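A single protein chain has been omitted from the complex, and every remaining protein chain is retained in its original position.
Here the chain labels run A and B in written order, and each chain numbers its own residues starting at 1.
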Amino acid sequence: MLYREAGQFKTNYVADSAIFPLRQDRIGLGLIIIAAYALAFMGSDFLLQAVLIPFLVFSLAAIGLNILTGYTGLLSLGTGAFMGVGAYACYKLMTAFPGVNVIVWIFVSGFFSAAIGALFGLPSLRIKGFYLAVATLAAQFFLQWCLIRIPWLVNYNVSGALDAPLRTLFGTPIMGPNATPQTRYLVVLTIVILLTWLASNLVHGRIGRMWIAIRDMDLAAELMGIRPLQTKLLAFAVSSYYCGVAGALLVFLWYGGAEYDVFNINQSFFILFMVIIGGLGSLIGSFFGAALIFILPIVLGIVLPAILAPFGLSVGADVIEHLRFMIVGALIIFFLIVEPHGLARLWQIGKQKLLVWPFPY
Amino acid sequence: MDILYKIFIEPFVFMGEAPDLLIQTLWEGLVSGVLYALIALGFVLIFKASGVFNFAQGIMVVFAALTLVGLYEKGVPAFLALILAVLVMLVLAIVVERVVLRPLVNQPDIILFMATFGLTYFLIGFGELIFGGNPKEMITDALFLPQGTTELDMLGGMVRFQHLDIAAAIIASIMIGLLAVFFSKTRIGRALRAVADSHKAALSVGISLNQIWVIVWFAAGIVALVAGIMWGARSGVSFSLQIIALKALPVLILGGFTSIPGAIIGGLIIGVGEKIGEFYWGPLVGGGVETWLAYVIALLFLLYRPQGLFGEKIIERI
Partner (left out) sequence: MRAPDNPVLAKGDVLLAVDNVSLGFGGVKALTDVSFDIRKSEIRAIIGPNGAGKTSMLNCINGFYYPTEGRITFKGVKRPKMRPYEAARGGIARTFQNVALFKSMSTLDNIMAGRSIKMRSNFFWQLFRHGPAMKEEVAHRRFVEEIIDFLEIQHIRKTPVGRLPYGLQKRVELGRALAMEPELLLLDEPMAGMNLEEKEDMSRFILEVNQQYGTTIALIEHDMGVVMDLSDRVVVLEYGRKIADGTPQEVKGNQRVIDAYLGVAH
């Protein structure tokens, strides 16, 4: 009963083209954000470190890929590598210029992956569909090789791994071994909210319409004066920017250190799966997808042993990992068949039903 | 100038100085090229007949090999295990047709493509759950695959030919020949090509899509099994093989998705190209270029000729 459109009249075009035209939606969003910040103070370290931080990081990467694959219709299998570029760029920047606040470098590192992404996006003018997907595989394997083979990137560190140095914000450690999950969570949350807001502005404006136009009917879009190359390259750049920032957050604010291997092709696939299951062309879907794919194994890891324990069966971590692969694979097929627009569409249908409830006619 | 010399002159000088090494590298490239072509053929089969770009073909290779070895490890005699593995591929074909293809008829190609990602991950999880995730040895002895090496004295050095490689090249060539005949000469082959042109038109002239799909997926499964045995014998059976299997994608790009000769030539170009590249130019950049060279070759090629080696020029209509 509380969720109604009635009585909310739009008297100007600004209000009518708002991203959340419904007052209840705006209030709901506000509450969710407040709750997310409150969790920093109420959630346990396990919840923050093992669930919420990675969830946010993957959501950000999924938003990035969604801009490219969901909105612009360009399938990419190189997400992992673009994330890697961001992480390595961030590492180089913050160790070379330790005086500048690391938050700045996190944002700047995205520009490096944006540039690399745009470079590998160049073929998209001539090739489409699975051809392009294979071209992005070239990015994945080539960049991964660069990350392994160029010791300069890790400051000639013998282990070849990235580690998070101690960095502070307003005197509080936000990175490195001394940073608490709480502060790291707050930093990640703020960055993700900010970038999501910017992405939402982009996709709802002229640029978003141009992206969708290219996706829905690229020839018609071009015949309407939309420049295909610029539009696609912009999508590659913005998408890779998001992935790059997500990569930097993943290594330095979640893992606290990592090797190139976290940016392998499986990572690319899992991000893609988040986008498919969450909903192609939906920002909120990126969050849903990340939640489902990432939290699923955690839930499996807790629930399965609990169910099987009374029967004297024990499940190893590897079995859970295998089950995760199977379930994710099956879910992909399931969603493509039943609801190709993913969880986001279910969410929308739910809201529609609620609007007119209890009298659907 | 020094770097230019190292890139453009030195490798060729080296090739001329040691022709035996060149032959050795070419041979290894050819063998892996033939095997790439075999994997790519599985893709082509399915793509021709159902328009599905089957990303899972690479995983089917591993899955088939894993089934064979896994069954053998569980005490099934080798040849029975081989037959069972074939049956498993048949079951897989039927299940895929039922569960994945049939509900997705007439969906955009890219949706079907993504559905095969799902299939890929499902098969990885399923295979590891049943047979375990640890790498396995291919049962070369039990399948009477030849082993050992022949060393030929030629061009001022010794060139080594693994018997297994020779067998792989021969078996793969036979498979490829059989498939080519199957496609161009038999009635089923013609029906397959009709389906590839248009699902709806094929249905309207009374071709059973479901049956055709099961047949091609089964055929692709057998191709995968053969490829799996060969690759497995060379580098062990585990899901890290999928990285090798993915190399079939650039092969396809080179050869075009619908051309059997294209797949073969594409396979050879990629196989030889990456071995030569790794051996002669790899050291300049610290080695390991094999992981990406195939993709970059394909990418550059695409920019020049988006329709592949044998594809027809695409005329866009509106």
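The definition used in the following text is that a residue touches a chain if its C-beta (ideal position, glycine included) is under 8 Å from a C-beta of that chain, and two chains touch if they have at least 3 such contacts.
Model, not experiment: these values are computed from the prediction.
Of the candidate positions A:Met217, A:Ile298, A:Val315 or A:Leu355, contact with the hidden chain is made by A:Met217. Touching the missing chain, out of A:Ile226, A:Ala330 or A:Leu354, is residue A:Ile226.
Although one chain is not displayed, subunit A still touches it through residues 12-14, 16-17, 19, 198, 201-202, 204-207, 209-210, 212-213, 215-217, 219-228, 234, 281.
In the analysis below, only the chains that are shown with their structure count from here on.
Residues of subunit A that touch subunit B in their complex: 75, 123, 126-127, 129-131, 133-135, 137-138, 141-142, 144-145, 148-149, 219-220, 223, 265, 269, 272-273, 276, 318-319, 321-333, 336-337, 340.
Looking at the complex, you find that subunit B touches subunit A at residues 53, 99-100, 103-104, 107, 109-111, 113-115, 117-126, 128-129, 133, 243, 246, 249-250, 252-253, 285-289, 291-292, 295-296, 298-299, 302-303, 306, 316, 318.
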